Each structure stands twice: as structure tokens, then as C-alpha cells.
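Only one protein chain is missing from this complex, and each of the others stays in its spot.
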Amino acid sequence: MKKIIIILLLAVIGYFLADIFFEIPFGEDSMVVSKEYLDKSPNDLHVANTVTSIVVNFRGFDTLGEVTVLFLASTAIGSILFRRRKVHTKLNPQRNAPHASRIVQISAKILFPLIVLLGAYVFIHGHLTPGGGFQGGVIIATGYLLLLVTYRKFSVSHSSLTWIEAIAGVTFAGIGVLGLILGKDFLENFLPVGTINNLFSGGIIGIIYVAVGFKVASELTGILDTMLSIKVDSEENEQN
Amino acid sequence: MVVANPILYVALPLLVAFLLPLFGKIHKELIRVVPGLLFMFLIFNTVVLFSEVTSTGKPIITQIAGWAPPIGINLVFSAFSGFIAGIISIMGLLVWVYSYKFKKVEFDNSLKYFVLIMLVTAGSIGVVLTGDIFNLFVFLEIVALSSYPLVAFYRGRDGAEASFKYLIVGAFASIAILLGIVLIYSQLGTLNMAEISLRIGEMPEKIKITAFILLFLGFGIEAEMFPLNGWAPDAYSQAPGPVGAVFASMTAKAGIYTIIRLVFTLFDIDAGYQLLLGMGIITLVVSEGIALRQEKLKRMLAFSSLGQMGLLMIAFGINTKAAVVAGMFILFNHAVIKSLLFFSGSYLVYNSENKNIKDLFGFGKKLPLTAFLFGLGAFAIVGLPPLSGFWAKLSLLMASADSNLIALIALILIVSVVEIVYYFRVVNGLYFKKYTGEFEPHKPSWNASLVMLILAAVIVTVGLYPDLIYNYFVNAADALMDKANYIQNVLPSNFVGLN
Partner (left out) sequence: MSEELMQQILSISFYGASLALILIGVYGVLTKKNLIKILLSLTIVDSGVNLLFVSLGYIMNGTAPIFSPAIMDGKIEVLKTAPMVDPVPQALVLTAIVIGLGVTAVGLALVIRLFRHHNTTNIDEIRNLKW
């Protein structure tokens, strides 16, 4: 009975939304601000990939927020799943499960460096080709996921992850503040823009995207590791 | 380079949050000291910027990445947004002082706690200052994502359940907001709030109203509007004590700000004001009614907080200058008084298992200072003279009288009686009921007492001399209601895309 009511409700919502969606003409050029981006990206910033120049420069503030969201997610997961060191006794049973077969283990060993290399390529060339810091970082994190599921006892050093995270995050925010110190706007480009389609072009855009790549990779790897290394422990009580 | 800049409100907390784990490796004490220094700097920033805005009478527009709006994102520090940003940064400092000794023993926990508190402050200020609607969405998500773990911070309570509930509702809010933004972008091709406001008339009526409803729904969840506020009482009551104050003074302020901007600046729909007024009345009546029946102190405070949000929506929904000034007054009061109530209330029920109101009977003699400050806060929020709450309610009543809303006056007075009943039940219990002996009173630490005394001093001072601060409310109301001025300040030149 409940389901029928919900379906009826959804049908009404769906009808109204469809009515609105089909009102918007598909595939027509209705760009206003985007025209400026398509013009300024190759001519002023010398960045071939317009999406990258929007993400990192024109709307770079959003991306700083986005990186913060990821940072928050990893902090939040750490805080939600946090266990006192002395209390937890056993590792997650997941970690004691038998290793994957030999074929999988060896293929993982061969694939892992290649995956990391691909990820690095994607974020280093973020301003030239499709891709960028987020995509590259996620690719690298999948490499670590492969290791985590293949070798059950494999774990990532959280201390080094913390360093990478912190340095990458500070690079991003620090470049922004450096712009302020140099008398420009926050996140404004202060480096020479170079020649379009060269690796060294676009000024600070490339540097920021590499930092984003490192940050995303280390944070996602940290999240995966935290979720897999849930410790089993006794109940504990805390009061305010 | 200027020392004070609106961008620092966001950039510095993020920088410090990224660096804090490294500071912790240098010396453990730094993770508690550095956030405090940051909050002090933010207040300095507020003072410098605010005096500039007051002396020039013009908002400060900050471009980001060197692109003038609407190409780049901009921040708008006006008498209105700057005032709310100032309240949030001051409350950030007070929350920091209050929780300075909090979790002293646990390094990892206090590191995360302070990171989350800094980011929730930065996010709320970002929501208030930004001039770009998608950027506002990003900052709202920062606020939300730092609130979820704060609600679930304690393991012994049902925090995870409350947090999950909040997360589901919050995710729906963000989807509704995103869909609204998509509809606006598809019609206007811009995300800058000033330009949207300028060209909102170009949108076809049907799409405009749908976008408005979606955004109103999404922002309403953040602003704790009835019936979308089911998550709020649980979140308030399951969170650690100071976090209740964070919600009342920061995230709720950010939420109400978004809905005010939506109705006042972004859209030109007149029915929006009536909608805000109606939702405010419903929120007020329902929340205060439920608050009357609450047995648990923090839940009662949470519902009372929702009622105050309803009062705020009513004030802004009336949409006359006097009412908006009253709204600013209520907003200020709600931040100050509710924080005092949460701060002192969480010490009153410190050792109690269920946080029931009857657990704190007789605490007036056991914890004289805390109980007195709680009583002061209760009297202030109810609106007894000569405390600051009285002037706020009086100005709202005068404003509704000016607009000939006689029924509204009666309603607000009836609700005030309800408030008096449930707050006096607690105060009566504190002073005139016998101590059960079941729970040991817990003495507040000196830093917590200091914070409560500061807040109480503010309440009494503003109550005795409301003129000290009244002018700021008037300036803020002027800045909010002058839409043309806002657009002109953000988009001074005739940008090509405007034709």
C-alpha cells in the first residue's frame, strides 16, 4: 500500500519535472559566461583544456572547497570510526582472510606501478588533455585498492599519508595566499603562462593540479585503508 | 598587500586545517593553541573590514583569481553579510575557549575536533560572504560534512543514528539545491548571484518557479524550517555540548542567510515573502508546541531554537524595514542567548544519563553560577526586560503592528507565554525543587565559566543599552534590502554578457 502511494507521488513529481526539463531546448548554444572562458582560456591563460582552466583558475575557489570536502570526508571517517589504541585487540577478520591466488598476486604486482604511472600522467597533463588532479588521484587510489584487496595484510602508513596530504593541501592554499602577498588576487596566476600545448604552460594551473592529484590520491587511499582496518573491540562509553 | 581581506576568512582556516596534523607532530599543545590564534585573527579581520564598510558605506567586493565577476567568483562583505560573518567568527572564538580543555588527554580526537570546528566556521562564513551560487553550494556542503561527524562525535550516545538521519536529509537538500542551480544555469548561463538577480526576469515563469521551490526546499532544510527539520533536535541533543552552540550560532545562521538571500536578492517572486512568513509561523507554532512536551533538556533547547528560527523567518517575511531590523536583532540574540543556554545547560546535565529535566532539580544550590547563567539565558530568550531578548521581541511586535498584522502579534504573544511555561519549569526545578542526589554536579572549568560570563555580560549590556548595537542592525537591513545597490557594486561596468 505504501509503495503504491509512493509510486503515485513519484509519478506526479516525474510529470512536473519532465514538463520542466523538456521546456529547455536540447543542444542549443545558450552560453553566456562560458563564451568568455572559451575565449580567455587559450588566449590569456594559454591552457588548452578549458575545463581545467575553469576548475583550477576561473572557479578555482570552488576547487579549493572541493579539496576541503575530500579532506573533511577523510577526517570525518577517521573521527567516526576512531578507536582508542589500547582498547582494540583484534584486527578486522577481513584482514585475516586468506590471500588471493598467486595469479592475482603477481598480476597485482605488475599492474600496480602501471596504474600509478597512468594516474600520474593523467594529473600532470591535466591542462593539456582530458583529465586532471581528481581523475589522476582516483586512478592512483584504485592501484592501492588493488593491493589492499589482494594482500590482506597490506596497510598504508598513515603517517606518510598525513604528510603528503598536508603538503599538497598547503601547496594549493599557499599558492593562493602567495598571490595575495605578491599584490594580486587570491589564486591569481603569477607565473609566466608559457606556450599553449606545452607541458609548462598555464602558470600555476599545472602546479595546483599536481598538488590536487597528490591530495586526492592520498586521501582516497587513506579512506579505503581506514574502512578496511576497522578494529574489533569491546564496548566503550564516553560522556560529556 | 592588505592585512585584512575577506578571502582570509576562508583561506586561512583551510590552510591551518591542512597544516594542523603537522603542527601536532611538532608539539601536542599546538593543535589546541593554533586554532585559537586563528579565531583571534578572524576577529581582527572582522573589526578592520567592518570599520571600513561602516566608514565608506559601501560593501567590499573581493575578486578571486583576478577575474572580475561574473567571470570569476567574488566575495561580498557588506554591512549585512559582514555582520553575520562577524557573529560567526566571534562565536568561533568562544566555542574554542569553551572547549579548550575538552578532550585534553586524547590527541587524535582533539585534533579532529578542532579541525572540524575550524572548517564549520570557515564554511559558514564562506556561505555568508560568497557572491556565486555554486560556490555557496560548495560551502554549504563543507558545513554539512563537518556537522555530520560532530553529531556522531561521541560513541556512547546515539550520535551515529542522529548523524545518519541528518546525512540523508542533508543529501536531499544538496540534490534539490543542485537541481535548482542547474535550472538557473540552463536559462541564464551564469552563476553569479548579482547577475542572476539582474536577469531573473528573462527566465520563463514555469522554470523560474520550479527553481525557486527547489532552492527554497534545499535551503529550508539547512535553515531548519518545518517540516524539514526532523533531523535537528536529534542532532542538537546527540552532539557534544559546545556543538549545540555551534549549530545554533553558525550553521543555522548560514542556513537562514541562504534563504534570506534567495527571497530578497536572487528572485523577484513576491509570493516568496509570504511563503517565508507562512513557513515561519508554522515553524514557530509547531516547534514551541513540541518544546513544551519535551522531557530532555537538550531536546527542549533544540525545539526552542527551531522556534526562534521560525521567529526569524517571520521577521524577514514581513519585509518592511522595521521588521528586517527586528530580524537582525533576533538573529544576533539567538546566536548569543542560545549559545549561553547550550553552554550552561550541558554542564547542568553533565553526569545525567538521559539528560532529563528532572535530573537537574536542586542544582541551583549545587552549581550556583551555572544555574544562574542558565536562568538569565532563559529569561532573556523569553523576552523579559531588561535583557536583550526583550528589545528584539518588542521591535518585532512594533514592526508587525506597523504592517497591521494584528493576528501575528497575538500569536507571538501566545507563543511567548508557552516559552515562559517551559523555561520556567526548568528554572523552577533548578531553584525550588529538592536535589535528588542521584547525579553528582560537575563544576565547569574556568574557561567554560569565562565564556558563559562573557555571553551573559553581552546579554545584559545590550539589554540595558540597545542603542550600542542598534545602528549596525539598521545598516545591515539597509544593505540587505537595497538590491539595486548590491547588483551595482558587484557588477560596476556594463559587462558584455549582460546585453
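In this document, chain identifiers A and B correspond to the written order of the chains, with residue numbering beginning at 1 in each.
Simple rule for what comes next: a residue touches a chain if its C-beta (ideal position, glycine included) is under 8 Å from a C-beta of that chain, and two chains touch if they have at least 3 such contacts.
The structure presented is a predicted model; accordingly, all values stated were derived computationally and were not measured.
Visitor: Can you list the shown chains that the omitted chain is in contact with?
Guide: Displayed chains contacted by the hidden chain, ordered by label: A, B.
Visitor: Among A:Ala18, A:Ile106 or A:Leu191, choose the residue that contacts the chain missing from this document, as touch is defined above.
Guide: A:Ala18
Visitor: From the listed residues A:Ala48, A:Val156, A:Ala173 or A:Leu187, report the one that touches the chain absent from this view.
Guide: Selected residue, touching the omitted chain: A:Ala48.
Visitor: Can you name the residues of subunit A that touch the chain not displayed here?
Guide: 2-3, 6-7, 10, 13-14, 17-18, 21-22, 24-31, 33-34, 37-38, 41-43, 48-51, 54-55, 59, 62-63, 65-66, 69-70, 72-73, 76-77, 80-81, 129-130, 132, 134, 195-197, 223, 226-227, 230
Visitor: What residue numbers in subunit B mark contact with the hidden partner chain?
Guide: 134, 138, 141, 144-145, 148-149, 152, 158, 160-165, 167-168, 170-172, 174-175, 178-179, 182, 185-186, 191, 230, 234, 238
Here is the rule we use: only the chains that are shown with their structure count from here on.
Visitor: Provide the C-alpha centroid distance between subunit A and subunit B, rounded to the nearest whole angstrom.
Guide: Each chain reduced to its C-alpha mean, subunit A and subunit B end up 30 Å apart.
Visitor: Under the touch definition given earlier, write down the residues of subunit A that touch subunit B in their complex.
Guide: Going by the criterion above, the answer is residues 16, 19-20, 23-24, 30-37, 40, 57-62, 64-66, 68-69, 71-73, 75-76, 78-80, 82, 84, 162-163, 165-166, 169-170, 173-174, 176-177, 180-189, 236-240.
Visitor: For a test of understanding, state which residues of subunit B touch subunit A in their complex under the given definition.
Guide: Going through subunit B, the ones touching subunit A are 1, 5, 7, 10-11, 14-15, 17-19, 21-22, 62-67, 70-73, 106, 108-109, 112-113, 115-116, 119, 126, 132, 134-135, 138-139, 141-142, 145-146, 148-149, 152-156, 160, 163, 183, 186-192, 204, 206-207, 210, 240-241, 346, 350-351, 496-497.
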